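Removed: one protein chain of the complex. Kept in place: all other protein chains.
Chain lettering (A and B) follows the sequence in which the chains are written, and residue indices restart at 1 in each chain.
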Amino acid sequence: MTEERTQVSQDEDQREIRIANVVGDRAVEDRGPVEVVFRLDDVHVSYGSFLALRGVNLEISKNQITAFIGPSGCGKSTLIRCLNRMNDLIPGARVEGKIHYHGQDLYGDGVDPVEVRRRIGMVFQKPNPFPKSIYENIAFGPRVIGMRPDSMDELVERSLRGAALWDEVKDKLKQNALSLSGGQQQRLCIARAIAVAPDVILMDEPCSALDPMSTGRIEDLMEELKRDYTIVIVTHNMQQAARVSDRTAFFTAEAAPGTGDRTGLLVEFDQTDAIFTHPADQRTEDYVTGRFG
Amino acid sequence: MTASAEVLAPSRLRRGASRTGFKIFVDAAFAALLFMGTIVGVIALATLIWTIFDQGWERLVADPAGFLSNYVSRLPARAGIRAALVGSAYLMVLTALFTFPVGVGAAIYLEEFAPRNRVTNFVEANIANLAGVPSVVYGLLGLGIFARFLRMGPSLLAGALTLTVMSLPVVIVAAREAIRAVPEGIRLGAYALGATKWQTVSRQVLPAAMPGTLTGTILALSRAIGETAPLLVIGLPIVIFSLPNDLRDPVSALPLLIFDWTSRPQPAFAAAAAAASIILLALLLAMNAVAIFLRNRYTIRW
Partner (left out) sequence: MSSRPPRSSSPAGDRPPAGGDSPSIARQGKRTGERVIITALFTCAVLSVAVTVGIVAVLLVDTVSFFSQSGLVEFLTGTVWAPGAGAGEGGQYGMLPLLSGTLMIGVGSIVVGLPLGLLTAIYLSEYANPRVRGVLKPTLEILAGIPTVIVGFFALQFITPDLLRRIFGDDRVFIFNAAAGSIAVGLMILPIIASISEDAMRAVPSSLREAAFGLGASKRQVSLRVVVPAALSGISASVILAFSRAVGETMAVTIAAGNTPTMTWNYFESIQTLTASIAQTVRGEVAAGTVRYDALFALGMTLFLLTLVMNLVSARIVRRYRQVYS
């Protein structure tokens, strides 16, 4: 593989070295036996007659950050929304294959999507705080799922600390959440998500609507959060995936023969440093070196 | 081919260079016509209000306490709007109590819970049609069903139910628009936390939609309060000397009284009708002011 690399232009070499440095800077953790949170077996997702995603096989491990990367339209958001059954809200959405969550079939009979979402939280691309006070934003989740904390004030504080937002808002908890900046709103949404004590936090392009400073803060936050939660993140930003994630899944879209419809598929799934420094598939290499997408 | 120097001369760019004087005149005349046409409506409104005040103000200030607290009388000088004013107030409160929950409930169902099928489409088309039914036909509905078939007679209850039924389409439309204006992200955020649909609707969507819904409801009610025909048809009395104690008691209404006094030949009654109109307009102004205040103060700027 290194021989192929020598054909690449000098700019691309520089970029690879940068990525390799970033990846290499992260301490290699001694993980020991890793618990699997999600196992996807041959998952296909379609909307009506349109096949959006096919043949996905992967595993999400506990207390790790798994990133989904790839060009637009290859089903990354579709897939992540299947993990907490938010896809159910789209009429005509259908999931085939199996998604196992801690061994249970996520789409099995008798499974309640509401219960699923209590354990698998989500942060969205555009921050969506409720038009209420900061306090009420955090308190809403625990109240509706029936948590009865000994002290809601403490729960709110802990959640805000967990999202690295407490110091900035501790004196204005009653203020309307919409008055916060974009980055603060997104951290508020993270605090809101962790207030219900989830198992997994899904993040669908959480930083794409934010400025670089806020993005950096949230990336730092993710490092802390993964100690307690399992995180899956969809991102358009390759460098972000390289910086933050432990494992990366690369998706692409290919046109079905005959129709013009493009169906997403999983190309490669591996440790992040492998994906970025020595990917197994040519398509992955083309993407991470910037030759396309 | 080069253009001739004449065509490109700077003088050709001045206003009117290629348009004839006549055309310029026509353009200006048209603009003036538009303005005048618009002004006619404004002038008509001003004249209307002036007429009401010109004929009614003296009557009103001559004896305001008496006018407000007297019952009707054969003598215009002694006639008052007490029964009618109180009746209208009661009708308004009851109509609000009936219309708001049913209207908002229907709006929530149609916006948040109804599946997209033929039944839903039919219900929606039906509501749109009801909005265009003349008020006098609602009066006939009230007469035939509430007053007679359900034996309520010309009572406060029958009147309120008739006005409710008439106001429902308007309230439903207003509430639906307010609910639709709540961004989808709010719902998604709530679902993602594990809230059920009803929890999301009742605790996030509806509170956010409330200012718009309330504004629309108040405006619908202010229209209902000025309605005469339905109350006339179900037979609410004009001559009545008591205030209602019970839902089944007969009740009068301000527009009914205005209608009656207007129909009398004596000029003194015309003055009384105008005075009562001032009161009615003041009531409407107050309600609309409240509605606009609510809208400006509490609408969420996303």
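Quick notes on this structure:
By definition in this document, contacts are C-beta pairs under 8 Å (C-beta built on N, C-alpha and C of every residue); 3 or more make two chains touch, one makes a residue touch a chain.
In this text the structure is predicted, and so the values were computed from the model without any measurement.
Displayed chains that the missing chain touches over the full complex: A, B (touch as defined at the top).
Residue in contact with the omitted chain (choice from B:72, B:94 or B:108): B:108. In the complete complex, the residue from A:45, A:80, A:93 or A:116 that touches the missing chain is A:116.
From the options B:126, B:242 or B:266, the residue with contact to the unseen chain in the full assembly is B:126.
What subunit A contributes to its contact with the hidden chain is residues 101-104, 106, 110-112, 115-116, 118-119, 142, 145-150, 155, 158-159, 161-162, 194-199, 224-225, 227-229.
Across the interface with the omitted chain, subunit B contributes residues 18-19, 23, 26-27, 30-31, 33-38, 40-42, 44-45, 47-48, 51-52, 55, 101-103, 105-106, 108-110, 113-114, 122-123, 126-130, 132-141, 143-145, 148-149, 165, 168-169, 172, 196-198, 222-223, 225-229, 232-233, 235, 255, 258-259, 262-263, 270, 273-274, 277, 280-281, 284, 288.
Here, only the chains that are shown with their structure count from here on.
With centres taken as mean Cα positions, subunit B sits 50 Å from subunit A.
Across the complex, subunit B is touched by residues 84, 86, 89, 91, 114-115, 117-119, 121-122, 124, 126, 128-131, 140-141, 144-145, 178, 189, 192-193, 196 of subunit A. Residues 116, 183, 185-186, 188-196, 199, 203-204, 208, 300-302 of subunit B touch subunit A in their complex.
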